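As you look at this complex, bear in mind that one protein chain is not there, while each of the others sits in place.
By letter and in written order, the chains are A, B and C; residue numbering begins at 1 in each of them.
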Amino acid sequence: MAELVSLREAVAELVRDGDVVALEGFTHLIPYAAGHEIVRQHRRDLTLVRMTPDVLYDQMIGAGTARRLVFSWGGNPGVGSLHRFRDAVEHGWPGPLELEEHSHAGMATRYVAAASGLPFGVLRGYAGTDLSAHTANVAPVRCPFTGEQLTAVAALRLDVAVVHAQQVDRAGNVGLWGISGVQKEAVLAARSSIVTVEERVDALDPRCRVVLPSWVVSAVAVEPGGAHPSYAHGYSSRDNAFYTAWDTISRDRTSFSGWLRRHVLDTGGFAEHLRLLAEETHRAGAA
Amino acid sequence: MAELVSLREAVAELVRDGDVVALEGFTHLIPYAAGHEIVRQHRRDLTLVRMTPDVLYDQMIGAGTARRLVFSWGGNPGVGSLHRFRDAVEHGWPGPLELEEHSHAGMATRYVAAASGLPFGVLRGYAGTDLSAHTANVAPVRCPFTGEQLTAVAALRLDVAVVHAQQVDRAGNVGLWGISGVQKEAVLAARSSIVTVEERVDALDPRCRVVLPSWVVSAVAVEPGGAHPSYAHGYSSRDNAFYTAWDTISRDRTSFSGWLRRHVLDTGGFAEHLRLLAEETHRAGAA
Amino acid sequence: MTATAPAGVPGSIVDPALPVPTADEVMTVAAARELRDGAVCFVGIGLPSLAANLARRTHAPRLVLIYESGTIGAKPDRPPLSIGDGELAETADAVVSVPEIFAYWLQAGRIDVGFLSAAQIDRFGNINTTVIGDYGTPRVRLPGAGGAPEIASSAGEVVVVLRQTRRAFVDRLDFVTSVGHLRGQGSRAALGLTGRGPTVVITDLGVLRPDPDSQELVLCAVHPGVDPAEAVARTGWPLAVAPRLGVTSPPAVAELAVLRALSTRGAAA
Partner (left out) sequence: MTATAPAGVPGSIVDPALPVPTADEVMTVAAARELRDGAVCFVGIGLPSLAANLARRTHAPRLVLIYESGTIGAKPDRPPLSIGDGELAETADAVVSVPEIFAYWLQAGRIDVGFLSAAQIDRFGNINTTVIGDYGTPRVRLPGAGGAPEIASSAGEVVVVLRQTRRAFVDRLDFVTSVGHLRGQGSRAALGLTGRGPTVVITDLGVLRPDPDSQELVLCAVHPGVDPAEAVARTGWPLAVAPRLGVTSPPAVAELAVLRALSTRGAAA
């Protein structure tokens, strides 16, 4: 049963050093507030999982939370490289980062298998590529009816899934709409789950395409704007300017470290970070 | 691209004798109008596919359209047996009916595999039951990662899928909401598809949980009430009294044949059948 | 645990204004009592649905009802005639596709209790809902498997509800549609099924539970006024009777009143 708690309590209770954790979101609804809280609480040695690690994972990797990354596409969409991710992989800063990488279709199939309680899933994929040479979680499988060879991928089970959604109702049911990614599968693939939401409502908006019943969610925290610079359909727009600005902030270790201290480590919570950002934008506009 | 045609044209053009045809619907949105049209056009030797063959398939089996039935549960929900189905299986009337039966989970997995372009799907199922002894479409498969034995089921590909939905928009996109069953999977598992809808609208209702883009549907026919005695959420309620009355109508070959002639074979279309039904109900009420 | 009136329900005093409970009512009430509050219950139509809705309106208000039509957390005002009635979708917390309900919810082990009925049951709680007689030339063609095989294999535990007769409680099933404890002696576990299988069979005569070692069903309790000899006589195998046979608490006034209100609403639908 979903407990309504502060994000600080949720992370303190549910995320442990060394856990396999996915903060999912496909451009939309990326749980930035929760990711910052994990950094603020100095979690270490996490295996971070996500189809599309973007700026949030760049921040978390740069902050040293991750020992390992399981993913399919790591970049700053429409902007370019993730500099902290590259620095970790290419130069081991702030520490080495093990990689396990797949295709999007492979990752999606792995989440679906885990959400379905199966040890593996089947797809047409990987054949002829170098991807399968670097992971033990891809193997051939033969169709018992046609003899055709297909590809099996191992179920991707998580310790903790973290997602952001638009709403939670009084009974603790979580609802989201717009681009829904693999959030449902991630939550159902995890032993426990944390959901941040824009707001608490009496009844979920009828547009909700995905509803997570209260009893499959471990903790819900209300964090308005908790997906910034990603967005929550119906509540906010993607802050494309921040994604572009990140390219400069993150290019250099010193500049990144300063930003991380100011915006994450030295803040009391995500709301303070959002206030700081607004002030900086205002100052930049005035300058 | 979905063509807007009459149901008569759609069936005449797309359903051939001997085809593998699914008229899907899970209590909700059962395409009765289309099923009656198939009977009216005297299609023969069909392999009828459906998870929950109910009164519509009882009518089609009694009318002699089917050579074979692939299914997982055949009954009159909440009422009892399907007498025409039983008569065909137990006594070969009006002709023998081959059966291939599965569990619901097996059928759903078979549809999903076909919709996904895979030759098979995997589930935890069938183990220890007598079901797999009677079909070639169930086989063991081993997880290449854990060694665990699971069950493979063959993809369920269709020649034609027939479903009923609430709406089609001006561009030919089909939308439905409420209990959505396996209708999407059936349409995506088929070479061609016929959709009947309650009405044509300028823009689909935002409640639509399933949208079939125009280009995956072969033909759309507007048939208001075309799911009766099943229902269309937001348009009609389930006619439970008809389901109960069917038990009497169908119990006896003569009574059934009279009903079929009066309500299907001698009518020009489903609207006429609905008018007849309303008259009969009115007379019964007056008597 | 035998089926007793849950704490807080006022005893066994039947309201004189209510008629004496029928055997079916006693069975339904006993089945409802098996459902603990907050449990997630996968419900078939008919008696299971009636019992689950009774539980939700008495001792288990937070019971989560899941129907195979994809409705999660349905709160019907009256027991639905079919598993896909509109009211289930309207009152549900979530409505998902049929493939999803079986894969993400049942198969993944998210169901605490599966509620099944049967045409035939054997001493190990295996179930037949397919045919009476030979498969190729059946005397009676039954509806078939539906969701039962995977409910039986994947639900945390299974509650079976059916009337006790020699035609239903048979020495040998004509067809194994859904697996209970297979051939007993741990053979179910060896099959790799994820759920624990039938933990109780509720009939109109009493309550049967599998023996912990052999997994053979044992008559553990009879309903008030039932002679255990009748249960033995209505069973197609030599039914084991627990040395300390219990008696179930009769339906409480509140239980019976709710059940009858539900039945009336269902019949009026």
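The rule is short, and it goes like this: a contact is a pair of C-beta atoms (placed from the backbone, for glycine too) under 8 Å apart; a residue touches a chain by one contact, two chains touch by 3 or more.
Here the structure is a predicted model, which means the values were calculated and not measured.
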Whole complex considered, the hidden chain contacts A, B
Of the residues A:H28, A:H228 or A:H273, which one touches the chain left out of the display?
-> A:H28
Which residue of A:Y231, A:W246 or A:F270 touches the chain not shown here | A:Y231
For chain B, which residues lie in contact with the unshown chain of the complex?
-> 1, 112, 115-118, 171, 173, 184-185, 188, 211-216
When the complex is taken as a whole, what residues of chain A touch the one chain not shown?
-> 26-28, 51-52, 71-75, 77-79, 81-82, 85-86, 89-90, 101-105, 108-109, 111-112, 123-131, 134, 148-149, 178-182, 184-185, 209-210, 231, 233, 237-238, 240, 243
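Heads up, the rule we're going with is that only the chains that are shown with their structure count from here on.
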Go ahead and note the Å separation of the Cα centroids belonging to chain A and chain B.
-> 41
By the touch definition above, chain B meets two or more other chains at residues 123-124, 148, 209
Listing for chain C: what residues touch at least two other chains?
-> 103, 107, 154, 194
